[in-house]
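The structure appears below as structure tokens.
Heads up, one of the protein chains got dropped from this complex, but the rest are sitting where they should.
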Amino acid sequence: METASRERICELSRHFHQLGWMRGTGGGVCLRDGDRVYLAPSGRLKDELIPDDLFVLSLAGEVLESPPSATGAKVSACAPLFLAAIEQAHAGCVIHGHPVSSVLATELSTDAFRVREFEMIKGIRGHGFFDELMVPILDNTSHEHELEAPFRACLRQHPNTQAVLVRRHGIYVWGEDSTEAKRQAECLEWLFEAVVGVRRLGL
Amino acid sequence: METASRERICELSRHFHQLGWMRGTGGGVCLRDGDRVYLAPSGRLKDELIPDDLFVLSLAGEVLESPPSATGAKVSACAPLFLAAIEQAHAGCVIHGHPVSSVLATELSTDAFRVREFEMIKGIRGHGFFDELMVPILDNTSHEHELEAPFRACLRQHPNTQAVLVRRHGIYVWGEDSTEAKRQAECLEWLFEAVVGVRRLGL
Amino acid sequence: METASRERICELSRHFHQLGWMRGTGGGVCLRDGDRVYLAPSGRLKDELIPDDLFVLSLAGEVLESPPSATGAKVSACAPLFLAAIEQAHAGCVIHGHPVSSVLATELSTDAFRVREFEMIKGIRGHGFFDELMVPILDNTSHEHELEAPFRACLRQHPNTQAVLVRRHGIYVWGEDSTEAKRQAECLEWLFEAVVGVRRLGL
Partner (left out) sequence: METASRERICELSRHFHQLGWMRGTGGGVCLRDGDRVYLAPSGRLKDELIPDDLFVLSLAGEVLESPPSATGAKVSACAPLFLAAIEQAHAGCVIHGHPVSSVLATELSTDAFRVREFEMIKGIRGHGFFDELMVPILDNTSHEHELEAPFRACLRQHPNTQAVLVRRHGIYVWGEDSTEAKRQAECLEWLFEAVVGVRRLGL
């Protein structure tokens, strides 16, 4: 499980780098395994991660293991938000990324991204084709850790949401495991692309 | 043939996932081999399928073999439509996907997507460059199985069609074998992109 | 050389399939080696070609070798145009493809695609940044072989052109060897994308 978790994070990081979510060292993935949370260090190129690059944190955010492969490595700045999603939304895997389409979606909306009647809405837990999908949007802050308080408040206000957008920044999306997190991440990106695509056609 | 069919489905799933047809566990591929139909389980990430993940159905839709690799796996919700295309359109391979361009095409059209005078029309069986290609569009439903009746009616009405679009959902496309199905899938996506591209240029 | 030519065609076919030039079995590549011309059969998926799939033709278009891997294989319909570019333009490698951007470029132009002052113009033989690059456009025909006469006339009229566009169809581009042909193909696609991109910005 230890090895599998480390390899899965590297695989997901390469996958989402390729999809454009993790360009420029941005974004990240964490996986919970019982009391341990695996995640990448800050400032590493996400398409070049190796299993030994990862940190292991406790659920409270204490560093249990540091990567042997890098001296001076720091825990990703996403960590407080990852831990909030694990604690408040019972996430087993959280993906944070900056797909350009998610940023365009935050420019087209005010307090939340809302969409109806696209098939991929069914890929978001608890939603059918005719349901409205709503993803709340937070305003961005200078530093990622300043997002923790509004992020936690947002999860209290929307306890069933599977994702939170950050304006002109990107998206946090999660699931009970890496399969659900990846499914929901890909579905949301598709929805952003469809909404942006329809808008560009002037429809 | 057994092994080849299983591997071909996994290969096609990775291919179409990469092209954007099967994001978020959506879409799927089936292959007919005599009396047996190979297809993927519901809710699996299509870029991570392995040969042991597949179901084998009879032409009537009975489960002949379940995947040993997953307990509780369910047959893909596409199965009734796949079997309808096999029975009514004599398909040997059916591909279902959600390329964003197919959804934009259904927004630009009413009852059918119609196009003339693009070279890739020649990649659709029975069509020349100057022929009109017509792909019927069905309205989407809450559940995939509710599409079966209108899908079967559509195939009766258009017995030579090689594909059916579903509004704000995606496309079903097939062929006598996986080569023809893949060829027709790629040609249709190209046509959607060309029509959307021309429209975006204001032409 | 024999083996290298066969492998190079397969490699170029996968490359240009991935770039969107050869979707749906369309497009193709030929390589001249002395008196022998290697090219793919008609109707094969270009990302799945293997070295044994290729035909070998004489410069006059006679079949010297047929692929052992497929009975009933037919020479690609591009062959007469490939041989014309070899004979009249002294091409050592010809690439034919259908990138969507090339088709949009033919919609934005009448008799020729013309562009000035983009760096990638320097990638086309004989051109500097401030030169006008002109690529002639032919009207499409029902069948590829009907393009041979206008294609040959076009090469006589424009003896230095490195490429010919076909309206709502795609592009033929070549070079003295596969490196030059690939370079010119990629530069032209970049120019189509830049011109389309500028136009979409309303500039």
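For clarity, chains are labelled A, B and C in written order, and residue numbers in each chain start from 1.
Heads up, the rule we're going with is that a residue touches a chain if its C-beta (ideal position, glycine included) is under 8 Å from a C-beta of that chain, and two chains touch if they have at least 3 such contacts.
Every value quoted in this text rests on a predicted model; they were computed, and no experiment measured them.
Interchain touches from the omitted chain, evaluated on the whole complex, reach A, C.
Interface note: of A:98, A:122 or A:183, the residue touching the hidden chain in the full complex is A:98. When the full complex is taken into account, the listed residue touching the unshown chain is A:140, out of A:69, A:88 or A:140.
For chain A, the residues in touch with the chain missing from this view are 20, 23-26, 43, 45, 47, 98, 100, 103-104, 107-108, 140-142, 166, 168-170, 196, 199-200. Chain C residues in contact with the hidden partner, per the touch definition given at the top, are 15, 117-120, 123, 128-130, 179, 182-187, 189-190, 193-194, 197-198, 200-201, 203.
As a convention for this text, only the chains that are shown with their structure count from here on.
Taken together, the touching pairs link the chains end to end in a line with two free ends. Comparing chain C-alpha centroids with the centroid of the full set of protein C-alpha atoms picks out B as the closest. Shared numbers divided by all numbers used gives the overlap of an interface; between chain B and chain C this overlap falls below half, so the copies present different residues.
Rounded to whole angstrom units, the spacing between the C-alpha centres of chain B and chain C is 30.
Between chain A and chain C the centroid-to-centroid distance comes to 43 Å (mean Cα coordinates, whole Å). Across the assembly, chain C contributes no residue in contact with two or more other chains.
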